[in-house]
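First the structure, in the form of structure tokens, and then the observations on it.
Here the complex is missing a single protein chain, while all its other protein chains stay put.
Read from first to last, the chains carry the letters A and B; within each, the first residue is number 1.
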Amino acid sequence: MPELFEDVIVRTIARLMTPFIQLFALYVLMHGHATPGGGFQAGVMMAASFILIAIALGLQEAKDRVKQKARLPLESFGPLNFVVIGIICMACGGYYLQYTTVPLLPSLQAVGAILISAVEVGIGVTVMAMVTTIFFSMAGGKHDTS
Amino acid sequence: MIWLLNIALLMLLVATAIAVVVNKDLLAAAITFSIYSFIMAMLYTQLNAPDVGLTEAAVGAGATTVLFIIAISKTSRREED
Partner (left out) sequence: MKLAPLIVVLIIGATLAVAVAGMPAFGSSDAPAYTHVASRYLEKGVEETGVGNIVTAIVVYYRGYDTFGEVTVIFTAGAAVIALLGRE
């Protein structure tokens, strides 16, 4: 990354905007079953908020907000979550990923909505961690030849 | 009257697509490509596909542009024939 962009307006606006972007990403994630959106969109939006911090406030500030130790388990959480939920559905007598067979609640539709939301959360977490990691890896400057 | 907006957006889409291909300044091409993605997102929303529009606006105009700019900053800014 080039040197830090020292402009008080850009830095202040980026600092102010970030929580609202993250709040909207969480809204898109949790309302994916009722309104447009879902795991992929929410994950990319959440990653975009960290990319905004890295561009406006410096790479180190963004790395402090999402630490590598925290990202490491999140990266593989999504596929694992998906497989575990699918196998739970098989164990309850349905097909792979047939969510409505899990006897969690009496209403099958509520079970479907809850498990679909759980899968979406896993997708969103993985996409967020992976896009952030790809950005940090590329912007890290370890292989900078210039 | 919505067809007027559609035609204007489609003409802008073709113009930005040609500008991306023709431009020799790669940074300008990357920024023009993000404008292309934004127009595409508006067209998807216009076609009653808000999910795809949201994805296109977040991924196309946000993430890939940043990755392109990082790649340009690590190589050269001008295209050589």
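What we mean here is this: contacts are C-beta pairs under 8 Å (C-beta built on N, C-alpha and C of every residue); 3 or more make two chains touch, one makes a residue touch a chain.
Here the structure is a predicted model, which is why all the values come from computation and not from measurement.
Mapped onto chain A, the footprint of the missing chain covers residues 32-36, 38, 40, 63, 68, 75-76, 78-79, 82-83, 86, 96-97, 99-100, 107-113, 116, 119-120, 122-123, 126-127, 129-131, 133-134, 136-138, 140, 142-143.
Here is the rule we use: only the chains that are shown with their structure count from here on.
Taking each chain's centre as the average of its CA atoms, chain A and chain B sit 24 Å apart.
Within the complex, the chain B residues that touch chain A are 50-51, 54-55, 58-59, 62-63, 66-67, 70-71, 73-74.
Across the complex, chain A meets chain B through its residues 1-2, 28, 36-38, 40-41, 44-45, 47-48, 51, 55, 131, 134-135, 138-139, 143-146.
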